[in-house]
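Presenting chain A:
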Amino acid sequence: ACSSGGGDTSARPTSGSGLEKTEITVGTMPVVDVAPLQLAVRDGLFGQEGLQVKLQPLAGGAEAIPKLKSGALDVSFGNYVSFFSASAKNVLDLKVVADGFQSAPKTHVIMVPKDSPIASPADLAGKTIAVNTRRNVGTMLVRVAADAHGVKLDEDDNFVEFPFPEMEAVLKGKKVDAALVVEPFGTLLSQSIGAKMIWDTAQGPTADFPIAGYATTGGFAKENPKTLAAFQRAMVKAQAAAADRAKVVEIIPKYTSIQSGVAGSLAIGGFPTSLNATRLQRVADSMREYGLLAEDLNVSDLLFSASR
Partner candidate 1 sequence: MLEIAGLTHTYRGARGAHTAVQSIDLSVAAGELVCIVGPSGCGKSTLLRSIAGLIRPTAGRVLIQGVQVDRTPDNLAVVFQDYSRSLFPWMTVAENVSLPLRRRSVKRAARRRVALAALEQVGLAGVGGKYPWELSGGMQQRTAIARAIAYRPALMLMDEPFGSVDAQTREDLEDLVLAVRRAHGMTILLITHDIDESVYVGDRVVVLSKSPGTVVADLPVELPGPREQIATREHPEFVRLRAEAGRLVRGRSAPPEPAGQGRRISAGPQTP
Partner candidate 2 sequence: MNTGGIIRGTIGALLPAATAEVLTRTGVLGLAPFSEVVVRFFTLAADGGFLLNAADTVAAWAAGLALATVAAVLTGVLLGSVPFLNTAAGVVVEFLRPIPSVALIPLAILLFGAETQMKIALICYAAAWPILLNTIYALRDVDPLAKEALRSFGFGRLAVLWRVSLPSAAPFVATGVRVSAAIGLVVVIGAELYGGGERGIGVVLIQARSGGGSDEVMLAVALWAGVFGLAVNTLLQRLSRTAFRWHAVRTGDLR
């Protein structure tokens, strides 16, 4: 019941007929995670399903929720932690439409300046760590790593928020002790200021950790089940296509300002092709464990399924 309707794609008509809405707006960000979405648009995968998709860049993801609510976006890319806590706080009637991205080796790393005495998460006690968003997946990944080394970090006291592009400046200026960064910033930091990676979060309890996906509101899902199913089908093809690293490396410089040279050496995460409640439940459980959720959250209620 939890798998998407992607399996029987070929059985459905590929023309636009039958869709409640043929034109949808999708929120996106200039990050590696959305490479399949960009591929789908470029290669006309949505068109094959009779869908016309308009992409709208988001600034930081925080505004995805009000944009979904107000109808400015029909579907939006976003990280699961934000989606789940919005849902838990009853701010948004959430439906996850497609899985997007999961961590892989070196996609989410803790970096320290070249000459830093910090060598492992065990040394992070009492230190200040930069993350791009507090109380989110970043802090969680660091806290999980620290826990594994017996160090307790406090959500409010040990983390400060900086946009990824500023991390170079704050690390170099020793204004923070460490930073959790994603690609391409991990690669760039080691190239530009010789920053050292002290921990790769893609191991232990956070290996292959679901990071982000595509969601919509319950209201939209109810009124446009066929449209969303078409979107799912296209995304499944796109996610599958993105397993080919060359395709991803090729498209990244087209929608981000990552240079082609850099793109080639990036660590690239996984692009899951199915929407799996068990996998996503991991995120909710970790959130509960680390105080980002006040109560247990049953993720399977939040997944969109075309058959419903």
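A few notes on this one:
Quick note on the criterion: a residue touches a chain if its C-beta (ideal position, glycine included) is under 8 Å from a C-beta of that chain, and two chains touch if they have at least 3 such contacts; residues count from 1.
Candidates were picked such that all candidates are chains of the complex that A comes from, given by their letters.
All values derive from a computational prediction rather than experimental measurement.
One candidate among 1 or 2 touches chain A in this complex; it is 2, while the rest do not. Taken together, the chain A residues at the contact with candidate 2 in this complex read 27, 29-31, 56-60, 62-63, 65-67, 69-72, 163-165, 168-169, 172-173, 184-185, 188, 192, 255-259, 262.
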